[in-house]
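For this view, one protein chain was removed and the others were kept in their places.
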Amino acid sequence: MDDLKRPTLDSDFTCDMAFNKITKWAQKNSLWLLAYGTGCGAIELSPTMTSRYDWSRLGIRGSATPRQADLLLITGYLSTKTLKRVIRSYEQMQDPKYVIGFGSCTINGGMYYDSYNTIKQLDLYIPVDVYINGCMPRPEAVLSGLAYLKDKIGDKKADGWIKYKQNFEWYRENQKKILKSFNGDNMPDKYNW
Amino acid sequence: MGFSKLTETKVLLKQYFKDIISIEEGGEQRLIIDLQSKDITSMINHLKDFMDFKHLSMISCVDWPEENKFEIVYILTSYSKNIVLMLKTKIDRKNPKLQSIMSLWPQAVTYEIELNEMFGVFFEGNDRMGEEFILEDWDDIPPMRRDFDSLEYANKNFKFRDERKDKKIIREFISEHYDEWRKK
Amino acid sequence: MSTDSMYRLLVTIAVILGSIIYGFFINSLARRITARVQNRMGPPLKQPFIDVIKLYSKRTFVTHGIMQTLGPILMLTGIISTLILIPYGKGYLTLYSSNGDLITILYIMTFGQLAMALAVGQAGNPYGTIGVARGLTRMFGYELPLILALISLIALNHSADVNVIIANQHGGIANWNAFRHPFVGITALLAMLGMMSYQPFDNASAPAEVASGPITEFGGKFMAIMMTTNAMFVVAKLALLVDLFFGGASNIFILALKIFLLYLYPLFVGLVFPRFAMEDTFLFFWKWPTLIGFIGLAIAIF
Partner (left out) sequence: MKTTKLYLGPQHPGITGNMMIELDVEGNKILKSKTHVGYLHRGFEKLMERRTYIQSFPIVCRICVPEPDVNENNYARAVEKLSGLEVPERAKWIRTMVLEMARLQSYLLWMGGQSGSMGLYTMPQWTIGDRDYLLDRFEELTGGRVYHLYVWPGGVRKDLPIGFKTRMLDLMDYLESRMKDYTKLMFENAIFKKRAIGTGVIPKDKALEWGVVGPVLRGTGIKHDVRIDEPYEIYDKLEFEVPTYEGGDIYSRALVRKFEFMQSISIIRQIMDKIPEGPIYNRIPNPFKWKIPKGYTYVKLESSRGEFGYFMASDGSEKLRRVNVRGPAYVHGISLLEKILPGSRLGDVSTILNSLGVCPPEMER
């Protein structure tokens, strides 16, 4: 992780100074989440989005396609087969975009540490802004993680998407180590959004 | 009630198939039958058509590397008799081949593809052998075999986060003291 | 430019801006009401505005071709031209409604949908194409009863000018077209369910079936334009219906209230019904609403 470039903020992040405050406020309070339940954590999302916990209070909403989504929630372990689709979905999302690693499995493999088919460390493959630990995290933990992400966006620290662009070769190299036929079916080598 | 049907089925099967290696009861409503691999298709055919074992619960495989064998297990259920049969047969591990039963049950296809992918067992007559079913781009030996070490593969391929400094392995410690703690 | 046309232009701009804000406002009220029915809090009232600002502030601008870029803008053009042909009250608030009668408005209303179809065709997403096909099918479905109702109105009033139709409804609730000619009113109200794209007629953007339908491939700024357009379109459609069937409005506040009350009706229907299958949508509109429409037309003519 040490060889990663820190994102250079001034170039891309703060170009529109005049509208900066208002756009940051809007980006923070309107998070559309890609409806992609990658692992078992998706089961705790349904209570979080429905009447008891109701994340729409925080301006969070599901969106059906990656083009409209701001937030990718990796709900739990990722098998290598899903990782390929997740990278594809992530690259189709439009900037600025954020990733939340949900559950212990995304942090260090969790209880699948010895599984041959799940990745152990999510931030080697896509940049992660916030991790929520637990197996599985309760809806309160999910909401608190989302609130933390909102604070991070407000403080301009949620810069995973810039990091991904600036360290693109590093991420691609890691991804190719796991996904053996990377260029085979439909995976573009370049970042073509 | 179930017991008498169980005995009856046992006797019937013994009469019909002389080549059965062994047949025993495995608890209530369970029969465990050992067969030779050549008999398996005719046996299942007979069970399905004439003895009302209409429901295929699963096809499974157990690996016995010590004996150099794969043991394929067919689990059939008869709803009218309330009996679950476990038909077992051992096949050579070097050249694991068996007749497919996809003509009897369409859902057997997926079980067979999975065994083909996970153990490398080849089912003759199933035209979808060798298809990628669960795994993608797999380049090692079939993963469910006993000689495939999952942790080793994970260590080789995936990168773990650095361990915590205060990490202790307490499993052996608990194991040693387990009995004296439980006495309290 | 004379001061008269100058004022008219200023009022027009105000109405366009107002319709965007009011469209978003009733959207957010609808979200709150939905949430209350569903036992929850719901988003804050400013949520649609935040959403749109966020979408405009998106960095990436993925486009699959010139038509995809042009499509949303053509849509916006279509909606604005619809908007300015509808009267919103008296005096300057009639905007340019005298320039076009009911037929023109109906024509121009479909323009947005067709522009959308072109844009989606360029984007090339299969779900988008299916969504547009579904949207157009639904449109063909509800257009027939709607046109029947409108022809009945024209026949009754001997005029296709919206201002005349409003003037003829003067004098109390009993004189409103929806109540004076109940068959025509029922037809129009049933057709309106189809216009509003709530359940049971939200096939075009049914998430479980076709992802987000026509807008599948549109994110960021495209989607922001589309959301703005939608907000205006809702106001335009409802204002037209209020004008035609619910007595118009003497001032803008009464109009706003009537629009909101009318908006509640498809919303509440949508809350308790699942969506129709695509074929059933079509059959629904061409069955009872059309039949009632013909009865209304017969009564109107003879």
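To keep things simple, chains are lettered A, B and C as they appear, and every chain counts its residues starting from 1.
The rule is simple: a residue touches a chain if its C-beta (ideal position, glycine included) is under 8 Å from a C-beta of that chain, and two chains touch if they have at least 3 such contacts.
Here the structure is a predicted model, which means the values were calculated and not measured.
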**Prompt:** Of the chains you can see, which ones touch the chain that is left out?
**Reply:** A, B, C
**Selected residue (touches chain absent from view) among C:A224, C:L244, C:M278 or C:L297** = C:M278
**Request:** Based on the whole complex, identify which of A:S30, A:T82, A:T106 or A:Q175 touches the chain you can't see.
**Result:** A:T82
**Fill in**
Touch rule applied to chain B and the missing chain gives residues 26-30, 32, 54-58, 60-63, 71, 73, 75, 79, 82, 84, 86, 88, 105-107, 109-110, 132-136, 143-144, 146, 148, 150-151, 171, 174-175, 178-179, 182
**Request:** Since one chain isn't shown, list which residues of chain C touch it in the complete complex.
**Result:** 37-40, 126-127, 130, 199-200, 202-203, 206-211, 271-280
**Message:** Which parts of chain A face the unshown chain closely enough to count as touching?
**Reply:** 34-40, 42-44, 46-47, 50-52, 62, 64, 66, 77, 79, 81-82, 85, 89, 111-112, 114-118, 135-136, 138
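The definition used in the following text is that only the chains that are shown with their structure count from here on.
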**Request:** Averaging the CA atoms per chain, pick out the one whose centre lands closest to the mean of every protein CA shown.
**Result:** A
**Complete:** Here the gap between chain A and chain B, centre to centre from mean Cα coordinates and rounded to Å, is 39
**Item:** Centre-of-Cα separation between chain C and chain A, whole angstrom
**Value:** 37
**Message:** With centres defined as the mean C-alpha position, give me the chain B-chain C separation in Å.
**Reply:** 61
**Item:** Per-residue overlap in chain B, given as positions that touch at least 2 other chains
**Value:** none
**Request:** Within their complex, state which residues of chain A touch chain C.
**Result:** 12, 19, 22-23, 25-27, 29-30, 32, 35, 50-52, 54, 56-57, 59, 61, 63-70, 93-96, 193
**Fill in**
The chain C residues in contact with chain A across the complex are 31, 35, 38-44, 47, 50-51, 53-54, 57-60, 62, 207, 211-212, 215-220, 223
**Prompt:** In their shared complex, at which residues does chain B touch chain A?
**Reply:** 135-137, 139-140, 143, 148, 150-151, 153-154, 157-161
